[in-house]
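Excluded from the complex is one protein chain; the other protein chains are retained at their positions.
Going by the order they are written in, the chains are A, B and C; count residues from 1 in each one.
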Amino acid sequence: MIPKPHVDWFALAPVDSLLVAAGVALLCAVLVPRSWRKGVAAGVCGLGYAAAFGFGVALYVKSADGHGVVADAFNRDRLTALATMIVAGTGLLVTGVAYRERAREDHAAEYYALLAASGAGMAFFVGANNLMTLFLALEWFSISLYILCAIDRDRLGGLEAALKYLVIGGFGSAVLLFGSALVYGATGKLDFPGIAAAGAQDNALLVFGLAMLIAGLAFKASAAPFHMWTPDVYEGAPTPVTAFMAAATKTAALVVTLRVLVTAFPANAHLWTVAIAVIAVCSLVVGNLAALVQRGVKRMLAYSSISQAGFMLIGVSANSPLGGRALLYYLIPYTAMSVGAFAVVAARERELGVPVTFENMAGFGWERPLLGISMWAFLLGFAGFPLTGGFVGKFYVFAAAYEHGWTWLVIVGVLATLVSLYYYLGLVRAMFMRRTEDLQLAPIGGSPPRETLLQTAVVTCLVVTVGSFFAVQPLIDLCKHAVNSLPWGV
Amino acid sequence: MIALLGPEISWYLAVAGFLFATGSLGVLLRRNPLIVLLSLEIMLNGANLALIGFSRNLGDGGGQIFALAVMAVAASEVVVGLGLVVALNRKRVTLDVDRLNTLRG
Amino acid sequence: MTTLLICLPLAAALIVWVLPLNPVSAGALALLAALAEVGIWIQLLVRYDFAQGGLQFSDQHTWFSDLNVSYHVGVYGFSVWLIGLTVVVMAATITYGFWAGRERIRAYMGLMLFLMGAIVGVFAAQDLLLFYAFFEAMLIPLYVLVGVWGGPGRMGATLKFVLYTMAGSLLMLASIVVYGLSEHTFDLVQIGQSSSQWIFLGFVAAFAIKAPLFPLHGWLPDAYRESSPEVAAVLSGVVSKAAAYGFLRIAVTKFPGPAHDFRAPILALAAIGLIYGSLLAFRAPDLRGVIAYSSLAQMGLIIMGVFAVNDLSLDGSVLQMVNHGLVSATLFLLAGMVERRALTGELGRLGGMARGRPALATMLLTTGVIALAVPLSSAFAGEFLILAGVFQRGWGWAVAGAVAIVLAAMYVLRVVSAVLHREVGSAVSDSALDLRPAELGVTVPMIACLLALSIWPAAITQHSFRGDHGAADVAGQFK
Partner (left out) sequence: MLVASAGNVVVWMVWIVAAFACLGSGVAVVSFSSPFYSALALIGNLGSLAVLYLLLNAEFVAAAQVLVYAGAVMVMFLFVIAYIGPRSESPWMGGPGWQAVGAVLAAGALLVEIVVVISLKASGQLAHSEHVDATFGTPAYIGRLFLTDHLLAFEITSIVLLVAAVGGVILGAHSRRSPEEVPSL
């Protein structure tokens, strides 16, 4: 008789609820009549995310002392719970944004099934406690996303984006895998605490493995110089999927980066802090400079997401509880702003039927005040203006860098913010300060499709973006407890 | 008890590293998506060889399990990748366009 | 009470944005809110205990505790006057905007109210991060106000304005992070003094751009010319004072060492700005250009007063901040009224507007006379105090100031004569009316304030810092 490990179902409840949702949504494809299919599948997916969010909250409350579950393969702690909440919240919003997507209907059920499945993968990914579950969860959500990019097989752009994503994503995960193998060889362990306990210091094998691990995760977080897939894929993917990738994938990848580095490699902190700082600076430089010259809004947002990853990585590079708090706090408004911004882009796209550029956003702010003002708030938030959580996030990140003794990183961040103003405010300018009638580009008038779900999602994002500016204390407490579940070797 | 016969683990590792590097060159330099997918397999196989080598060296089964899981993942990636290639190809044929380049590279 | 003063306009802004009001009621609501704000300020003025001085009406709530940041607001004696300047000017500009019938009035009024709340917040914030938040929050409505309701060159003007000011602000943010973390608090009252020149320069960069201090005034002419007159009035009248306030509240107070080290270069830049601005004002071809460059000059004078750091100069600076705020806001509004009639601000095409338009002539002449600092005017008191204070730091500075005052007299007289006298300009038609009652309603109260200050400048000079000798106490941080 084989002794089975104890399975803590509660710890896996968010993942399982999403998996169940994915399964049920998949069944909808065959069991539910065509006219109902989309609504039922979307409802199931939304329910799954809502349940995952609820379980995340419950787990947060009941996991004050973090520990591994199911033979130590998965972490039940507050960091997992908080990251799950962010991912699940994102998923819920994206479900709302996706609902009226003008796409073919014959894969509607599969679309939501995959959306739930990728969310499940991310919820698992953020709790992975060894290199094997890390790699497998990464592939789990990545493969779901590859398919989601290509779900509308009539769009060549989507297919090309998916293939590009698959190839470069596959390359990234192969790098991560080889890095894992080297770390395994150097320490003899696959689980993070074990790797740390093996205490191998600057052993060449370990350092090389660590470098490849960081590179592999940076591919997923789309941090420069591992970002080259990002603009094309973000542009080619269906906009709701892009929103999900920009918000949830990045959240998952950054949280896992923090967890892996802090838990498994405390002895090599002097190396990886510098490496992460370099990646952060590269992302800031590349993301901001490339965003300056974009005309397509999705591409601009893609590059902006690269630069945002740079800001958040500054928090990781500080290797301190303050840095961790900075990262987690930053993620909350960041996910809201990304989902919201892409949702607005999706709304405009559906209205016009062509890809959204700076030119055809002209006058949007006055035509659709709700979406326009929300977009304005999201862009200001990205740029780190007060009255949005983006400001406090940037402040925390800079504080973490300074506390680590890296004033130069603060200066780099400040300069990057300054550059970013040009394109963020450029879009604001396009939306509000051009006279639509002068340009004659966008079809004006006529009532836009009433998209209650999308608008609700945008308003929720707006509330989170602005609310996180005022409710810093509760959010920081939330992040503090989450970060404290990591073994900070102070 | 069985001792490791033949070359010691560093040699396996050298082969693994070489395979991995070959595969990554293929991914980065080749343009035919099928060959790129095959090169990805080479990369994964390089990593697998390293895993199994280390597994043997450490006397720990984890590496082998990992390698098996990687095989499954590789198969999944291939399924999706080939599906994409087929769909793209079909799309191109229906549109009858020689060189479509909707994405700037 | 301070919180109410900050939140009332913000809440009114939200209401104006959200409720689907018709243009008239939206404007009326905004006007009502602005007047209520003035009423609250009068309450504040009456209830502030000037004999005791120091921080009053303070209100503190934790914002986030791990870095010791709190929502901490309160007013000092001089903040009372600056807040007064803000509410009066904003009320006047909102009235003018309402009367002038700006399009998209709900958005416009909301932004003006939002701006009002943010500026009051800057003058009341007693926490570095909160100060920064309000300082930046000012920029958001200004960006839109200039960019949407501005003239044909508004795009370039806004871009320049925002990039300039944000460059400074972000340096200040870096300084705030470093300063606050090294002192373990961001509370302006508790935070200790620092001797770091870098942190000091970060703050100076932000304030010097916003003020502006020569040679960082590149954004100024465009922004002042392209924005609508009431926004230009706010920009030069109030927003620039936020920078001077920053110099006074943070740069000089918290960094006595670096402020001493950099006194000579900053005084020199301010003096250059003063003379250079006056010369440009004298040569400017249009009405707004004259006021814009005179604003540059006056800010130079005020900064000189702040950095001279002594009893006389600090009292004079606060008085002059209020004075200049009122004068330049009135002038910009009058310029708007003139442009409304002549459809141009070019001095060459104006002239002879005094004939048949006694109200316009009286208003412009009165403001002009105060602006050129004739004896017994409040501007004379302010400038005299500043120069007397600066004189104690070296007679050369005072000479520069005196030269500039002579220049000021020349450019003010030039404007007055170019607009009101000489033969009738090509752009002035006979049908152009005199000031309407609403326009009088905007300008008369402001001029009344100026006259009141002229009669009793001591209202400010004796009641800014504690008792009579607070200015020297700046190092004692207003306590």
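Simple rule for what comes next: a residue touches a chain if its C-beta (ideal position, glycine included) is under 8 Å from a C-beta of that chain, and two chains touch if they have at least 3 such contacts.
All of these numbers come straight from a predicted model, not from anything done at the bench.
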Partner chains on view for the chain not depicted: A, B
Touch residues of subunit A, complete complex, unshown partner: 2-5, 7, 19, 26, 70-71, 73-74, 102-104, 106-107, 110, 113-114, 117, 120-121, 124, 132-133, 136-137, 139-140, 143-144, 146-147, 150-151, 153-155, 160, 163-164, 167, 185, 203-205, 208, 228, 232, 349-350, 353-355
For subunit B, the residues touching the chain missing from this view: 1-15, 17-26, 28-39, 41-42, 45-46, 48-49, 52-53, 55-59, 61-62, 64-69, 71-80, 82-87, 89-90, 94-95, 99, 101, 103-105
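The rule we apply is simple: only the chains that are shown with their structure count from here on.
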Chain pair with more C-beta contacts, A-C versus A-B: A-B
Distance from the mean Cα position of subunit C to that of subunit B, given in whole angstrom: 66
Centre distance in Å when subunit A and subunit B are each reduced to the mean of their C-alpha atoms: 26
Contacts with 2+ other chains: residues of subunit A: none
Of subunit C, residues touching subunit A in the complex: 17, 62-67, 69, 104, 129, 132-134, 136-137, 139-140, 143-144, 147-148, 154-155, 158-159, 162-163, 166-167, 170-171, 173-174, 177-178, 181
Complex interface listing, subunit A residues touching subunit B: 131-132, 135-136, 139, 143, 146-147, 150, 153-154, 156-157, 159-164, 166-167, 170-171, 174-175, 177-178, 180-182, 184-185, 188, 190, 232, 235-236
Residues of subunit B that touch subunit A when the two form their complex: 13, 16, 20, 23-24, 27-28, 33, 36-37, 40, 43-44, 46-47, 50-51, 53-54, 57-58, 60, 62-63, 65-66, 69-70, 73, 76-77, 80-81, 84-85, 87-88, 91-92, 95, 100, 102-105
